[in-house]
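Quick one: the structure is below, and I'll ask about it shortly.
The other protein chains are all here in position, but one chain of the complex has been omitted.
Entry: chain A
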Amino acid sequence: MHRRTFLAAGAALLTVRPASAAAAPQRIVCVGGAITEIVFALGEGAHVIAVDTTSLYPWRAVAPLPKVGYLRQLSVEGILSTRPDLILADVDAGPKNVLDQLQSMGAPIAHFHAEHSVGSVVPKIRFVGEAIGHKPEAEAVLEGYSADLKSVETTVAGLTRHPKVLFLIAAGTAGLRGAGEGTAAAEMIVRAGGINSFAGVNGYKPVSAEAALAADPDCLLMMQQTVDELGGVNAVAMMPALAKLSAAKAKRIVALDGNYMLNFGPRTAHAIRDLAAALHPDATLPTLPQRPWTTA
């Protein structure tokens, strides 16, 4: 019954979407965790009808929604079956032929194109605001976000110690995997006033226990989910591959929610602040004000 409106909306969006309230999309499919967060931050969460599997926040609202699959492995028909009047896709949505097919069938896609980084957050919020016809709301979120980011950047710039940090995306019987250059984790470490101790390689790569010892990080950084799976901080500190590290002996193991830390969305300023505070336990960092989009 929505088919006619679906096609009409699609034709309009492919050219220029008018930002009037009347044209605001009512059935949004979000592909990409940061995109989903932004739509909710702009107050349009009620119109999100399906998300991809990387969309995990706001958890309570997103969990019951239908999932269109992993963002790189979308299905044309799966997405069409949700009868969207807007598909908001982040940079890594795909595969390309699926997006092409959706486009050629007149599905209303808005595809964001800047790579994941802290720098992409502002254009991404603007992009979503424009696509869903909520520019003023986007500017309001941006104002808060930019102020928070500026505040945390000032705080971090004042820090004198720069701990060496090893981010482990995986640890266990199959060995360690660390975050090299060009990863979201590496950028967050630097933004939070740390030094990535696994530099010199690109991407998430296996790191031997010996290499970890040689790098001698002051602090281990992991996702909360990974630490929980391994049985908590104490269990991680006692793992044979890590036990000899001075960071493990001193229990300097920081765990932060992976989605919060690595997603580059409106919560990123807060994530940088929390990470900086955890990496610099001897300094007192001012807290950021709570925002509607950080407390959902």
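Following the convention adopted for this analysis, a contact is a pair of C-beta atoms (placed from the backbone, for glycine too) under 8 Å apart; a residue touches a chain by one contact, two chains touch by 3 or more; residues count from 1.
Here is the rule we use: contacts and distances are computed from a predicted model.
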The complex's invisible chain, by UniProt name, from "Iron ABC transporter permease", "Cytochrome C oxidase subunit III", "4Fe-4S dicluster domain-containing protein" or "Acetolactate synthase small subunit": "Iron ABC transporter permease"
Looking beyond the chains shown, say which of A:G175, A:G203 or A:G231 touches the absent one. A:G203
Interface with the undisplayed chain - residues on chain A: 3-4, 6-7, 50, 53, 66-70, 72-82, 92, 95-98, 100-101, 104-106, 182, 202-206
